[in-house]
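The other protein chains are all here in position, but one chain of the complex has been omitted.
The block that comes next holds chain A.
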């Protein structure tokens, strides 16, 4: 019988793969935005605001933020699993991390889609 912990890593390839796929999504988005600022807009305030007024930019930004938060979850949980050994302590840290990330997501929706 394998000793499986309730706060373990689900013992599979999935999280490892999620970490890589979300990383690539963020790299593509980040390079695209950096290229826009460097080459397309002349770093003007109006061009920046016009870019984020487009629905497709809002959609891609939200998708990237979901990738970011998922990536942050896998990475933060790896840190807790390496340094927090007590199951109760680790579970508490996991819950606090999830609250932090979910709150960030709600705030990001307000920022990207407007109040």
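The working rule: contacts are C-beta pairs under 8 Å (C-beta built on N, C-alpha and C of every residue); 3 or more make two chains touch, one makes a residue touch a chain; residues count from 1.
As a convention for this text, contacts and distances are computed from a predicted model.
Asker: Given the choices "Signal recognition particle protein", "Succinate dehydrogenase cytochrome b556 subunit", "Biotin transporter" or "Tol-Pal system protein TolB", state the protein name listed in UniProt for the chain not shown.
Answerer: Answer from the UniProt record of the missing subunit chain: "Succinate dehydrogenase cytochrome b556 subunit".
Asker: Against the chain that's been left off, what residues of chain A make contact? List them.
Answerer: 20, 23-24, 26-27, 30, 45, 48-49, 52, 68-69, 72, 75-76, 79, 97, 100-101, 103-104, 107-108, 110-112
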